[in-house]
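Note that one protein chain is taken out, while the other chains of the complex remain in position.
Note that the chains take the letters A, B and C in the order they are written out, and that residue 1 is the start of every chain.
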């Protein structure tokens, strides 16, 4: 019995056996199918005709995910630790809206239930589990975090200053009804999105806009530049971080056998 | 006779002789001219006046391409293999709409025929054949494929999550009529295109938009960063991937004659 | 007494002690809170209901900043030098609008006072003081300044030429009412912002626009490319710029102990 539970644990929680990988892939497909149903159901014209059918399908998915959740709780060696882990909570969140939909299905609370059902979208975050390939990118992201925070702070400052200036220059009669709106406009413009729902009308406002745009255009890939430099580092292999036995120099190329400063062997020679 | 067919084969299928290059260039010009005719013919005011003329020109191009296709079939040593190859099928697709236009030229099916004629645009894909220079770029693309897929998956997740959130927050009365529409908006915004046909109206929607825009702005050149790193690698020349006979070190510079770690010769010495 | 003043100086002006850091963080929080009040107060619906409350809060912030300013003047060893330094003037500018608001509070001058109050936004510039991490980015910016100026001049030329051409081609009836407007449009388009408030209507105008867009798209990350190259340099550590005593070779790797060309020691040998 114990062994059966353990085998189940390996299949459900781990992904280094064939059965485990197959389970993960199937689960992924079911998650994506349930997402697709939510997305399609939101189209008004389809919802009108097939609301009942979709409710049944919804119900089926909730059942499947509930079963999966119970199985995970059952076969996990430490069920409580799983239940309160990040993925355990997300697994729970994937079931709750479906169950809530039974009790609060009258028209009045429909909107709220729909909001809760949207939480099912978080199932998609489970995808992360399958993306081992993302490690390179993540480690580069981690290495460039500090510089990117500095960059985002500078952008925030820029956006606040320009948003306020535009509010003062253009004023409410040209759509800049408040400073937050001005800041929103500055973000839309600096990021080169440019919806066009709020545009400067006065000459001074257009000069200021031009400055925002050229600034945004010039710094557009700075975070990427930082990120790329880190990625190149990660791909090139890390530097050896162990000190030279002679001159204590710290960093050496990944493949270095001898210290580049004093020439003494970094490791015991092989002969 | 056989030799005459072989000479034709060299001219039509290969491009390392003068005649072959001249044939390819001429064909390219004809393809582009036929494309231009399709494009110009689509302008309503021109079509009204010169519909007859364009039909005749169309007819001429179809004849030329049909002749070329038959010649290719005739001189190819393995006609069937050509006919079912990628380019063989495209060559066929370039003729079909012109021929179909004869039988189904009455007003009712005009639209459909026009759709078929559009397939002629695929002739442009033949251009690839002439772009040997593109190899560098393609090999860099191939090398960075995995990381770019991870990136595209992350973007898809982001876009789905934000599209759903915006649908919930803004709702149908502000243009977000369904989740697919919300996802479309999220793509328009994240890619910094920003058409402005759907824009957030509520404060919370504008805060969410700002997050989407800043995210899109920050990661805008990540695929390019990945791609550039690979391109730099490709341009620098690939590393030698064969192990050192002494110390088994795997990667060596392209021009290395000796192992950079233990100094033993990688290949038989030249003396 | 003198020692008490000195201790205050260390806390207020420096940030290498625990107390100094705590003071700086608290001040930062107060500055951001006062900014937030200005921003929220600018929303018409909120201002209508809570104008009185916000006036009081404003007043409190002005008092706090005035107190801080006087303390800085008091404990600074050279008060005049501080008063006329960049940050001294900004600290003063943070107080002035609040004080002016008392005397000119009648409805007629309200707008002007509001403009002055906007200057408080410059307090945010104090943030710079806390961003020691920004040094890397700034030094990279400094190194790439010349190339970026050349880039900005080229962009200005492009924008002027295309803005004028579009004014001539499209004319006032399609929104291009003057050359400055045309230049504004060219900036909006070249930077890929694309508000859509002015769009080309004539075929020739659309061809020209396409050229502007493709140009803007192609050069979008050039300043970043320049900047990234410099940043990579800055991160790799700077090259030694002192000449080899033997062969006068100028640049050496940061960690080089011997000239890479002639092998003579760059510095006095360590033995």
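Assume contacts are C-beta pairs under 8 Å (C-beta built on N, C-alpha and C of every residue); 3 or more make two chains touch, one makes a residue touch a chain.
Not measured: the values here are computed from a predicted model.
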item	value
Shown chains that the omitted chain touches within the full complex	A, B, C
Of C:51, C:89 or C:161, the one touching the omitted chain in the full complex	C:161
Touch criterion as defined above, residue of B:17, B:42 or B:146 at the omitted chain	B:42
Chain C residues touching the omitted chain (full complex)	146-147, 149-151, 153-154, 157, 160-161, 164-165, 167-168, 172, 177-180, 183, 189, 192-196, 199, 203, 206, 209-210, 213-214, 216-222, 224-226, 228-229, 247, 249, 251, 260-262
Touching residues on chain A - with respect to the absent chain	192-196, 221, 224
Residues in chain B touching the chain absent from view	35, 38-40, 42-44, 114-115, 118, 121-122, 124-125, 127, 131, 133-134, 136-137, 148, 152, 155, 180-181, 184, 187-188, 190-197, 216, 220-221, 223-225, 227-228, 231-232, 235, 253, 255-257, 270
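Assume only the chains that are shown with their structure count from here on.
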item	value
Label of the chain whose CA centroid is most distant from the centroid of chain C	B
CA centroid of chain A to CA centroid of chain C, Å	29
Centre distance in Å when chain B and chain C are each reduced to the mean of their C-alpha atoms	41
Overlap residues in chain B, where contacts from two or more other chains coincide	192-196, 221, 224
